[in-house]
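Complex shown without one protein chain; remaining protein chains in place.
So that you can tell them apart, the chains are marked A, B, C and D in the order they are listed, and the count of residues begins at 1 in each.
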Amino acid sequence: MSLTVENLEVHYQTTRGPVHALDGVTFSLADGEIMGLVGESGSGKTTLGKSLIRMDGRMRHVGGTVTLDGVELPIGDTVAMNKFRFSDVSIVPQYAMSAMNPTRKIGRMVRELVESRKIRFSTVRDELNRRLDLVGLDRAVLDRYPIELSGGMKQRMVMVISTLLNPSLLIADEVTSALDVSTQRAVALALASFRDHELVRGMIVITHDVSLVYQIADSITVMYAGRLAETAPTDVMVSEPRHPYTQMLISSLPEVGVRYSGKRLTGIAGSPPALLNPPPGCRFRDRCPLAFDKCAEQPPFVEIAANHKVACWKAM
Amino acid sequence: MGRYFGRKLGIYALTFFVAVTINWLIPRFMPGDPVRSMVTRAGLQDPAGVAAMQDYYTRLFGFDLPIWKQYLNFWGELLQGNFGTSLWAYPQPVGSIILAAVPYTLGLLLPAILLSWWAGNKFGAYAARKKVLDNAVLPVWYILTATPYMWLAILLAWALGKVAGVFPVGRSFSATLQPAWTWVFIEDLISHWFLPFLSLFLVMFGGWAIGMRNLVIYELEADYSHYLGALGAPQRLVRRYAFRNAVLPQVTGLALQLGVIIGGQVVTEIVFDYRGLGYLVLQAISANDLFLLQGVFLFVVIGVLVANFLIDVVYVLVDPRTRVGMGGAA
Amino acid sequence: MTEPRADIADVEPTPVGAAASELATVPGVATIHAGPMRREALHFALRNKKLVGGLAVVVAFLLLALLGPFFTADDPLAYVGPQSAPPSGEYWFGTTTFGQDVFNEFVHGLRATFLVGSIAALIAGVVGMVVGFTSGYRGGMLDEILNMVTNIVLVLPVLAVLMVIAAYLDVRTVLSQSVIIGLFSWPWVARAVRAQTLSLRSREFVDLAKLSGAPVRRIIFREIAPNMASYLFMVVILLFGSAVLIAATLDFIGLGPSEGVSLGLMLNHAKQWSAMNLGLWWWFIPPGLAITTIVGSLYIMNVGLDEVFNPKLREM
Amino acid sequence: MLKLDRVSKTYRVGAFGRGTLQAVRDVSFELKPGQVMSLIGESGSGKSTIGRMVLRLLRPTEGTITFDGQDITGLRGGGLKEYYRHAQGVFQDPFSTYNPIFRADRVFAMIRQSYFPGVKDDEWGDRVVESVRSVNLNPDLVLGRYPHQLSGGQLQRLLVARALLLDIKLLVADEIISMLDASTRIDVLNLLADLKERGLAIMFITHDLSLGNYLSDQAVILHKGRIVERGGTERVFGDPRHPYTRTLLASVPRLGVRWEDLPVPETGAHECDAPLEQVEDDHFVACFDDADVHHGRKSEPV
Partner (left out) sequence: EGDGASSSTGSYPRNETLFTSGTQWGPPSNANPFRQNDYATGTVGLLYETLFLYDPLTDKFEPWLADSEKWVDDKTYEVTLRDGLTWSDGKPITADDVAFTINLGKMKTVPYNPLFGSIESVTAVDDRTTKVTFEEPHYQQWANWVYFNPIVPKHVWEGKSEKDVMQGANFDKPVGSGPYVVETHDQDRMVWKKNDKWWGKDALGMDMKPNYIIDIVNTSNEAALGQVLQGDIDLSNNFLPGIASLVKGGYKLQTYFKDAPYMLAANTTWLIPNTTKAPMNDAAFRRALAYSIDTDKIVNSVYSNIVEKANPTGLLPIWDKYIDKGTVDELGPTFDTGQAKTLLSQAGYRDTNGDGFVENKDGSPVTLKLATPSGWTDWNEAARVIADSAKAAGIQITSETPAAEVVQDQRESGQFDLILNNDRQMDNTPWRYYEYVFGLPVLEKQTTINYGRYENQQAWDLVTQLDATKVDDLAGMNAVTKQLQQIQLTDEPVIPLWYNGLWSQYSNSVWTNWPSDAEGAQVLPTMWHGYLQRGAIKMLAELKPAPQEK
């Protein structure tokens, strides 16, 4: 699998004008890679995830291309995209708790879903059972209604459904945010195991929790205000972040054992610019301690080391 | 589940009790005296005769008893299915008068409710989120629900009955016919049934269609719809699911609407001089037949309660969420 | 965990009327600038064809009801013209079999209609809100009891009850009619308000108000109610519509006010004097049409409002 | 200063309140001035319930809560108002703590209305500005704005500023930063730390162990409404005794330490009713039954 996203630009239509939620996003994903996508709230993570599979009514594909396995995805075209959904690109949505039709037994829902894609249910039935085992769900859940499942179970069930057709690319949006630490761990590991079993060939894990993606991702991409700030292999990102935003972000995370009296951490003052009419230049400029004149110009997203790209004049 | 129904039944029982009590009370605090109206009907002038007659009817209606006893008797009689004697159709028992009218009312009401519900839901769901269609039909539906039942009835009667002369207007069947299972009669019955049915149907149809449209829009925006969409499920499936889920509140809506629908039925019957319960209500009111009025009212209350209960049962059957919620302790 | 912060402005209900005046009474919030949310709502409100159109129609009728009687004869039932005359330049809506001016009756009847609608809506609104707020906010036994009462009145076939009551009422006036309609129309309001209150009650700003030492009444009326203002407004509109319809129904079966005119009574008279058989269509068409138009416009207005307040329903 | 003595809370749930749900069982602890106590536990463990009982937004079903020796469970009216002069809270969701249709600084006005009706406009304005500054906010940028125009961190800090207008001794912070972005979280935490320095007692409720650890002197681990372990923060985190505490610690994702390196302890806790047992100075553990290890589940389903 390979995914290449180039210069992707997506806007939200609002009464006050377009919100530039994604503004020239470029990255690629290698076969078997899990990419962690982190960033502040509102930075465009979910938008990116949605753009790759299904835009909602207000989203407009303004520019850029997405190529999956050599085929350009018609992401702006809701109908044409259908062909790729589920089988090529799939998603575990942020709202897994409510993603299943509350009035259908889960098994039946899956069957109807699969059959609606012109696939015989019998051909995936065994696979379905296997995967339930894989994520530690009793096969009997298929005979239950969603309401009868706990949050963690629902989350895992949705993961199973979404990956049933072995999509090349799986987008997992905040799949663990609503869970307790112990369940979080189980779900995150299950996610990684999908890749390990080659049930999906590439994965974008969206979260606001850097520590979490650190656990399962091969690379981490940091978004800031609709753009990519930095992307790097996980260990590199954690140990040698180059973008000032990444640096500040990582250093503001309290760790077990760290106490304010020992090491007083600091956050990042200020807030990201509004995306309605984003200012030109580096968007982190206003909050950046290193900002200088050049930052009035948009820094390019350049590779500074192997697989390590940064959009910052100072980092180049 | 048992507790759920137990609770529901409790509410219904209480409602029934309240309704019966109100019903028993009101005539006793309001002007009008059935005894005197009966005496008048005998057309007496002589004071002695009047007194004797008065005595007779007072005892007949049980007004000579202490009030609490009257109340208890009322319940006693009621539980035996005895609603008392009608004044309007003296000396027929209220129960049999009502039973004679019920087929007409139900014959009008049931098809109108069920068909309008079914069709309204179908059309509403169909139009939801279809811009052009939606914009075109929505105002029509709103106009329909906003139409007073009797006015639509009058309009239809006037336009299709009087002016166009396509359908007969007035009575459940031609005055010149006798009820019998002959084709002539059945045909006549249906042609008299159609306009009142249509007027009820149309008004209700608008309401259901609007409700369904809004609910489907809501469901189409629900997470599970988006999820299905994201997995490339065709619109057909998404809409089917949305429809199924949107129907559930409509089921409850049906229960809530019953009271209003019955009001509509009453006036429609009056416009078309259709001989159902609505007609009886009007007769009871104008003849000051409090026993009949009480009887019809109780009958309606019982009907509504039973219908509500049935709807509750249906709801539980179609919505797994309620079942799960009731089954589990949490 | 992080919630998606789409634009709150779109999602939150916006105060109408009541809440705006509320702002002024809170010390410390002296000046009221039209907040962006309100501007947003106004923006949609003014552009919402349904809302504007519906409102225009209702206002037109209202003006006709308010001003019309000043330009017509005092006594709407006076015999002023030829008998059974069709609409003409002199008698816009024709005359009745007695030579009454239907237009004159019509404008006076409109007044009664608006009166019944407003009073009944007011009463039902107030009772419903008091019951809803109390049972939703106080909870406990009181809630159980009120809830039971609500359920009982809800299940009762209102029209049948009203008929029974009205049938036994000696003197019936527009006022008494409005009152009894109002007194039986509140349950669904109470239910809805209760549900809303329940959900608002658990919102943290209510806790904050408690922590600020605010008494219960202030919490209900200054914290909870304003948040439901748009909702309550719509409730009142719906109540108005249903009260008008119920009143017309009662009038029609002869249980209307024993004096005066109303649109329902006009229909009643038209029926009793065989207008349909005599072909006097101008006698029964205007009143019914007016009721339909007013109530229909109110409903359409309500959809408009709903769309203004609830972005999910907005056209895209 | 704040003392909970065998506090329990039972909710009535279901139709006619026939069902019950015991959200908090038999919880006792004490909070001293200038102390930060973390209440840690997973969702539904009863943390908020305890916090709300302390704030008298709920009444305990059993047990007493005393504040400076006064039993607060029965307070109402004036007494309650006085209590709130000294005890305040900040809640999880900054956006829903503000009434969305009013300006954010209305929270100050509400305080004034109840507690300082006599204060002149000017003086009040000064006090507000001062208080806002003390939480590291620029009054010009935050006053007069609507909640949605401010960031979560700003809103939370405003709430603290609001509390500071009163003569508070106790602040209940219920998941106060869980909805904030990582980059702003720490500032709010630091603000709390400053308050503590000023002698405020803080009850810090969180599900995030690292956050609890960062700030607090005392840690209380809750599981299903019951305290399973409690003591000095370093003691509890450094040497967790209860299997549940260990599970929690092992599941926290940490930068630099992979989960693989921290296997989940294969152990389950059994409920038992004995009181907390002191295992060392300032470290208490609830009874647990190691024999249950073998039928323990990997993770608690939620």
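We adopt the following convention: a contact is a pair of C-beta atoms (placed from the backbone, for glycine too) under 8 Å apart; a residue touches a chain by one contact, two chains touch by 3 or more.
This is a predicted model, so every value here is computed, not measured.
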Q.
So there's a chain missing from this view; which of the remaining chains does it actually touch?
A. B, C
Q | Per the touch definition above, residue among B:Leu44, B:Leu65 or B:Val314 touching the missing chain | A | B:Leu44
Q) Given the full complex, what residues of chain B touch the hidden partner chain? A) 31-33, 36-37, 39-50, 52-53, 56, 88-92, 96-97, 100, 168-171, 174-180, 182, 184-185, 273, 275, 279, 282-283, 286-288
Q. Which parts of chain C are in contact with the chain that was left out?
A. 75, 77-79, 83-84, 97-99, 167, 170-171, 254, 258-259, 269, 271-274, 276-278
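In this section, only the chains that are shown with their structure count from here on.
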Q | Third chains touching both chain C and chain A | A | B, D
**Q.** Whole-Å gap separating chain B and chain C, where each centre is the average of the chain's CA atoms
**A.** 24
Q | Multi-chain contact residues (two or more partners), chain C | A | 1-3, 5, 7
Q: Spell out, as numbers or ranges, the residues of chain B touching 2 or more other chains.
A: none
Q: Sort out for me which residues of chain A touch chain D in the complex.
A: 40-41, 136, 150-153, 179-186, 188-189, 208-212, 214-215, 238, 248-250, 252-261, 264-269, 271
(Q) List the residues on chain B that touch chain C in their complex, please. (A) 11-12, 14-15, 18-19, 22-23, 26-27, 29-32, 131, 138-139, 142-143, 145-152, 154-155, 157-158, 162, 210, 214, 217-218, 221, 256, 258-260, 262-264, 266-267, 270-271, 281-282, 284-286, 293-294, 296-297, 300-301, 304-305, 308
Q: Would you tell me which residues of chain C are touching chain D in their complex?
A: 1-3, 5, 7-9, 12-15, 19, 23, 26-29, 35-37, 144, 203-205, 207-214, 223, 226-227, 229
